[in-house]
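Below you will find the structure I want to go over with you.
Note that this complex is displayed minus one protein chain, with the remaining chains in position.
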Amino acid sequence: MTTLTIAELASFCSSQGIPCEIDGDPSVRIGAVATLEDAREGQVSFLSNPKYLGHLAATQASAVLVRPDVQPPRPMNLIRTPDPYAAVTAAIVRLHGHRRPPQWGLSPKAHIAPTAKLGRNPNIAPNVHIDEDVQIGDNATFYPGVYIGRGCRVGDNALFFPNVVLYENCFLGDRVTIHAGSIIGEDGLGYAPVDGKWVKIPQIGNVVIGDDVEIGANCTVDRATLGSTQIGSGTKFSNLIAIGHGTRIGPDCMFVAQVGIAGSVQVGRHVTVAGQAGIVGHITIGDNATVGARAGVTNSVEPGVTVLGEPAVPINECKRQVAVVQRLPELKNAVKRMRRDLDRLMKQLEERNPEG
Amino acid sequence: MTTLTIAELASFCSSQGIPCEIDGDPSVRIGAVATLEDAREGQVSFLSNPKYLGHLAATQASAVLVRPDVQPPRPMNLIRTPDPYAAVTAAIVRLHGHRRPPQWGLSPKAHIAPTAKLGRNPNIAPNVHIDEDVQIGDNATFYPGVYIGRGCRVGDNALFFPNVVLYENCFLGDRVTIHAGSIIGEDGLGYAPVDGKWVKIPQIGNVVIGDDVEIGANCTVDRATLGSTQIGSGTKFSNLIAIGHGTRIGPDCMFVAQVGIAGSVQVGRHVTVAGQAGIVGHITIGDNATVGARAGVTNSVEPGVTVLGEPAVPINECKRQVAVVQRLPELKNAVKRMRRDLDRLMKQLEERNPEG
Partner (left out) sequence: MTTLTIAELASFCSSQGIPCEIDGDPSVRIGAVATLEDAREGQVSFLSNPKYLGHLAATQASAVLVRPDVQPPRPMNLIRTPDPYAAVTAAIVRLHGHRRPPQWGLSPKAHIAPTAKLGRNPNIAPNVHIDEDVQIGDNATFYPGVYIGRGCRVGDNALFFPNVVLYENCFLGDRVTIHAGSIIGEDGLGYAPVDGKWVKIPQIGNVVIGDDVEIGANCTVDRATLGSTQIGSGTKFSNLIAIGHGTRIGPDCMFVAQVGIAGSVQVGRHVTVAGQAGIVGHITIGDNATVGARAGVTNSVEPGVTVLGEPAVPINECKRQVAVVQRLPELKNAVKRMRRDLDRLMKQLEERNPEG
């Protein structure tokens, strides 16, 4: 197990562009990162969300990463930094590192077609299936049950967890991680209506995924009917996300769990789509836009705009609508009272001026 | 690769009941179908959604399928037809055909119980598991990782992609396609509450699926507690759809991604349920009804009606509600102004007639 003194950790973070100052004993040794609640002696914790300030007094952590202005409730070893979240990320990487998958080498129990080509250092588990004419780069790790369809091309350093499925002819860049159970390139809902029946349209397109993409568990990404469904480099997906055929997603986006995007949508770069949101087909979401949780987007969204609600509108408008809706019973009563006052007034006037 | 002249393609479409007229050079040869954006020389494209009219000028397609009234921005080879979408479907089928799965024959590495019966021409991959007393029809294609539980019966021409799971005793018709990762016949949420605990009710029913059904990826279809959960012939599902126990879905329906239907729902024929919509248990959705995207259906829907919203109401009503909600801040201000006017009026009258 790696251990570091607080001084060494602070110095490491600073070297990563995260300036740190020690407020306490720099010689204390730490070997792990933990939450304020779980941390024990010899561990470092962090406080980023002020909501959890109350946990600071009770923590048993030997040191805590905090913002410069935090006042501890009792004497404790602090590492002060403007970005405790970035610092704890650096600490986790330094002390724990990334997952080390099992080492299978090239399992003789994997099923690899004769025409498939694997790069150097393959780490392929038993019961992986790789079809004809597949090309895989160096250092691929495929867990059991992974299936790679005919003609797929996957770059270097692929990491596919159990039961990931790539349908035929999909192209993936370097350093793509796909979590267990996700399906890439299944047919979209492409049917032509003929006499009340649905006639299948062969889905002859594919899926193209850039570099440094990470896809969560049990997602589904439709292949395009024609052309390519695309996911740009650096984009990250959580779980149970559905992407429709022909949709093109830009680089560096982040999609939270259970998001659904219909077909032929253009999503720009660095777009955030929060949990359970849905986007209808054939629209455009501009660069740096944000779609709020559970929003139902039915119209294109301008770059940089945050939308929310059902149908989704810019967030301030949505909040105003929600506020008014929540006070509707009040408004209704106000109208009722006014009607009564007005009727009384009208009656008064009529009585005074019967010839009115 | 198949290639055709435009004249041959137009003639083929016409033979399929899609009348076509050539406006251009009938001798030009094409070998593939592509989108307006992606098409190159030697390829045919199409324009169906007027939204993409702007792409017509720039396309490099050698011919384009368009509606009779489309005016091209420059001279180009057109095939005019009242239904370009049907025509492009026919063109894809003619030029590209349907997917040709790998040919495994009956893999010796599949696990097939001695009492299971397979029809003619099985195409069963390694690591397929078929349990006791299963009956499978002719021409079955099962990709790796498919699991068929005890006593299931599957008709002819089944096509199951990797990791499809059928729990025991489910019955499927002919020409059923199930995409990767979908689960058919898992237990529904059947528990009896006893003293604050949940006691499991054995789910002794099954799932019955008709002919020509296609199920997308990572769907889940609960078996019935008693009797059968049913999916009618010709019905098509997209991905990540959840069907509750005992629900019966009619023929020729179409369900878009992430739809959820609770238990004991009756869905008629030719019903469309758009993406992320949800339907509560124990209600009825009439024939030819449409449930809009993200609708939350809490009451039965009459045949032919389109519902939308949360809770779902007929679409015009929903649109009216949405319009009014979006103008609520305006309404609120109108009420405020009126109250002010009315108060002033009341005060004036009181001042004039203090004995009022």
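So that you can tell them apart, the chains are marked A and B in the order they are listed, and the count of residues begins at 1 in each.
Quick note on the criterion: a residue touches a chain if its C-beta (ideal position, glycine included) is under 8 Å from a C-beta of that chain, and two chains touch if they have at least 3 such contacts.
Being a predicted model, the structure only gives us computed values, none of them experimental.
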Of B:163, B:177 or B:233, which residue touches the hidden chain?
B:163
Of B:154, B:240 or B:307, which one is in contact with the hidden chain?
B:240
Identify the residues of chain B touching the omitted chain, counting contacts across the whole complex.
111, 127, 129, 131-132, 145, 147, 150, 163, 165, 167-168, 181, 183, 186-189, 191-192, 194, 196-202, 204, 218-220, 222, 225-227, 240, 242, 244, 246, 258, 260, 262, 276, 278, 280, 282, 296, 298, 310-311, 313, 317, 320-321, 324-325, 328, 331, 334-335, 338, 341-342, 345, 348-349, 352
Contacts of chain A with the missing chain: which residues?
33-35, 37-38, 49, 51, 85-86, 88-89, 92-93, 96-99, 102, 109, 125-127, 143-145, 161-163, 179-181, 214, 216-218, 234, 236, 238-240, 252, 254, 256-258, 270, 275-276, 293-294, 310, 322, 325-326, 328-329, 331-332, 335, 338-339, 342, 345-346, 349, 353, 356
